[in-house]
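Quick one: the structure is below, questions incoming.
Of the protein chains in this complex, one is absent; all others appear in place.
Naming follows writing order (A and B), and every chain is counted from residue 1.
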Amino acid sequence: MATRSRLGLVARRLAGAIPSIIGVVVVTFVLTRALPGDPAAYFAGAAADAESIEAVRHQLGLDRSLPEQFVGYVVALAQGDLGTSVSSGRPVTIELAERLPASIELTGLGLLFALMVAIPLGVLAATRPNSWVDHLCRVVVTAGVSLPTFFSGLFLVYVFYYLLGWAPSPLGRLDFIYLPPPQVTGFYTVDALLAGDTETFFAALRQLVLPALTLGLFALAPIARMTRGSMIQVLSGDFVRTARAMGLRRRTVLITYALRNALLPVITTLGMVFSFLLGSNVLVEKVFSWPGVGSWAIEGLIASDYAAVQGFVLTMAMLFIAVNLAIDVLYTLIDPRLGMDG
Amino acid sequence: MTSTFARHLVYVLRDNPVTVVAFGLFLVLVVLGLFGPLLAPYDPLATQAALALQPPNASHWFGTDHLGRDVLSRVIVAARLDLLISVCAVTLSFALGSSLGAVAGFYGGIADRVIGRVADTIMAFPLFVLAMGIVAALGNTVENIVYATAIINLPFYARVARAEVAIRRQAGFVDAARLAGNGELRLLALHIFPNTLPPMMVQVSLNMGWAILNAAGLSFIGLGVRPPTPEWGIMVAEGATYIISGEWWLALFPGAALMLAVFCFNLLGDGLRDLIDPRKRT
Partner (left out) sequence: MAAALLAVDRLSVSFRTRSGVVKALEEVSFAVGRGEMVGLVGESGSGKSVSAYAVMGIQDPAARITGGTMHYSGVDLTAASERDLQDLRGCEMSMIFQSPRTALNPIRTIGRQIADVLLRHSGATTRTARDKAVEALAQVRITDPARRYGAYPFELSGGMCQRVMIAMALACDPQLLILDEPTTGLDVTTQAAIMDLVQELCRARNMGALLITHDLHMAADYCDRLVVMHAGHVVESAAVATLLSNPRHPYTAGLIAATPAPDRGLEAITSIPGSLPDLRGTLPPCRYRQRCTRALPACDLPGLAMTELDTGHLVKCRNPL
């Protein structure tokens, strides 16, 4: 009974993402085709002559009406065709696919780090109001949202690379003395482990630490803030009082009773956190010369490589929608109260 | 009424000295923005190859950059541009976002749904990435940085305004004004909207910091502002190359200025919230 309505709810969530997807497709189309200026000239790149611009115009169907163009755009998208990058002459889809694992590995590790620090910090701050942990939490929360990621990244490089010499040079995913592991997932750390090459694994991990830390520091603030607030609210709740009145151990009360409930609103804010992360990722990739989609998009922006930027924006938006969807579904599966009402 | 507010103000400020610090910082920023070029000890654009990459010293407090320009002067002069970009962006998105949100909250129905859909669509993008796409589409100029930053902040204002207006639509004082013969639009503009301003101001202040960060981030990756114009984001970008060789002052000072500015607006926002909504404390 409950399971079926739960499945229905998941299906509804999936369906709910459709308007967002349509919106994203329309916006990217509008951004590239319907604005003042000559899109053909944009797509052909800065160095194109009149003839190649005409060729591009025809190839993109820019000589047709807007609705026709839109249909063509959607059809191409459905086939995974995001056009061709003028700087490399290669399909945008392939270029993106090559670089996406680097970005996901970085963002994922950054988020993991943020969660591992922010949740305990928020819990400790909530259980010990006005203690030093609480003050630390408050400082971290305010400083975290005020720190420009590119600045904190450079700061970490200065301290851990230049001053202390602990970190490797902030140039890419792997020091040049190592060869990338044979590609399976595209994540160097995972691939190195799969190949049983621990040395390369640690080399890849060393390169990851500082950029992931930079991203994590940024994502930490909203998660810690939410955990603390939510935890304080839950701890003053009636059912925590009941758990204490039943003599349950402090650990059980804090973790099984309070934290599980407190994490529900935290999960919903993860969507917003991810939006920030995907944006900051671009900046961090530039600081650390990380060969992901972000730094590629920056190159595209500077070189007026239009298809590249458009493909990047679209991919990031789709990724973001997918993440939000996953969060929604997760929430639906965790909270039993959903699935009953409305 | 005013005296209780004043007492509350004193209470909040005494209770939260950080807000006082933030307010002081805010005044400094305003002064720098208004009189920056007069206060700068050197010409921010004057290059002096012989003095390149000097660490902070008595004559150049923040050191000099790779072209021998005085970093302190550049940091000071940059305040105006950075603040101008974000003030313009926030003003734009406040004006547009709050009007749209107010209309959505007041009339409901189709208007609400369309405006809500637009806001949702913007929010469906990672916001900084959308800003990159907008600048790419509109062209790589400072004005377009302003537009892009304004657009990505629009949904926040629209949502706050919508919620605040929707709560007040049926409030007693609105009914009274309606009975007194005020037209609907007049009701919205003169009676409801002004009441939503306090919570909107909190949003503005919190949003300023985030707008500054976004604009600086865009110029950090090479959009909008062009060298040699002094701007904090681009100065950090230029200084980034020198971090690896230990010339930290190029990036540190503009970065710190940026951070302090953002910090200041965030603290002000928190302070304002305490001031406006005393329930959130205690």
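Heads up, the rule we're going with is that a contact is a pair of C-beta atoms (placed from the backbone, for glycine too) under 8 Å apart; a residue touches a chain by one contact, two chains touch by 3 or more.
The structure presented is a predicted model; accordingly, all values stated were derived computationally and were not measured.
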Which displayed chains the unshown chain touches: A
Option from A:Ser5, A:Thr198 or A:Thr242 whose C-beta touches the chain left out: A:Thr242
Touching residues on chain A - with respect to the absent chain: 237-239, 241-250, 252, 256-257, 260-261, 264, 334-337, 340
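Here is the rule we use: only the chains that are shown with their structure count from here on.
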Inter-centroid spacing, chain B versus chain A (mean Cα positions, whole Å): 24
Complex contact set, residues of chain A against chain B: 19-20, 23-24, 26-28, 31-32, 35, 37, 142-143, 145-151, 154-155, 157-158, 161-162, 169-170, 274-280, 282-283, 286-287, 297-298, 301-302, 306, 309-310, 312-313, 316-317, 320-321
Complex contact set, residues of chain B against chain A: 117, 120-121, 123-130, 132-140, 209-210, 213, 216-217, 220-223, 233, 236-237, 239-240, 243-246, 248, 251-252, 255-256, 258-259, 262-263, 266-267, 270
